[in-house]
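Of the protein chains in this complex, one is absent; all others appear in place.
== chain A ==
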Amino acid sequence: MALGRSFEDMCAQMYYRGKMFGFVHLYNGQEAVSTGFIRLLQPGDAVVSTYRDHVHALSKGVPARAVMAELFGKTTGCCRGQGGSMHMFSAPHNFLGGFAFIGEGIPVATGAAFSSRYRHEVLKEASPSGGLDVTLAFFGDGTCNNGQFFECLNMAQLWKLPIVFVVENNLWAIGMSHLRATSDPVIWKKGPAFGMPGVPVDGMDVLKVREVAKEAIERARSGEGPTLVECETYRFRGHSLADPDELRKPGEDVDFKLCATLPCCIAFGLMCKFFGFFISYIMLKHSSLKGIIRKSKRSGCCR
């Protein structure tokens, strides 16, 4: 999470200094969702994301150096500089993209899940995970009004595909408030409409996300079918670095923010919440939180 935050902050710095171009969509504030879900996956599991994919790639294990190089268009980037910010792919890590149009990654994720079931049932291949290889599809609240979302919910439940649909509801689709765009803004309730469980979760709390993710992934792995998880989260920056972000009121994020800018402030906030327990629970085996942050800064963002 610390790596994700410092990575994205460095992207912003590079962009505003005129060294990075195009559409860059940052993930600040939503790190708990990525970490909470992806860190539970096995190597054979796949992740499909949207254009806001840097941190998903990092969580999946793509080296920060490769992602950053891709953002600079270098051949050492994970896609040889051919994809860019919105098209991060990594075959060795089963990171299936990086999609620029919203919703178009969900069918691809459904296909990966279909492939997983096919390999298990038709090709009789055993996965090292002990069950089916799971696919996670990440997308936002805006996508939940798109046809592909509903079509894939239907197909995934119909064929009991090993997929988890993760909605990162940050309440805004560029400048369109979720409440202005959606007749029924409660997204997790749309899961049961297709026969699958729908679960809401506080997307700012990595431990709660992890709990829900564990259950959803286990469900998928055992062949019980898909789950729709709605993570209530917030993005601290604009939709993209080119977005003036005029419509969001400054005080809106107070429910979501523990502290605004510095990673160590997050650490402070988190420590206040989970003093002691958090330190031992953290995914890296380091002695202190500051050490984690220092290491992430060094590994991720040095050129």
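In the analysis below, a contact is a pair of C-beta atoms (placed from the backbone, for glycine too) under 8 Å apart; a residue touches a chain by one contact, two chains touch by 3 or more; residues count from 1.
As a working rule, contacts and distances are computed from a predicted model.
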**Request:** Would you mind picking the UniProt name of the chain not drawn here, from "pyruvate dehydrogenase (acetyl-transferring)", "Mitotic-spindle organizing protein 1", "Replication protein A C-terminal domain-containing protein" or "Cytochrome c oxidase subunit 4"?
**Result:** "pyruvate dehydrogenase (acetyl-transferring)"
**Prompt:** Looking at A:115, A:129 or A:177, which residue reaches the missing chain?
**Reply:** A:115
**Fill in**
Filtering A:78, A:209 or A:293 for touch with the omitted chain leaves A:78
**Request:** Check the options A:12, A:40 or A:100 and report the residue that touches the missing chain.
**Result:** A:100
**Fill in**
Across the whole complex, the chain not displayed is touched by chain A residues 46, 48, 77-84, 87, 89-91, 96-101, 104, 106-119, 121-123, 147-148, 151-152, 154-155, 158
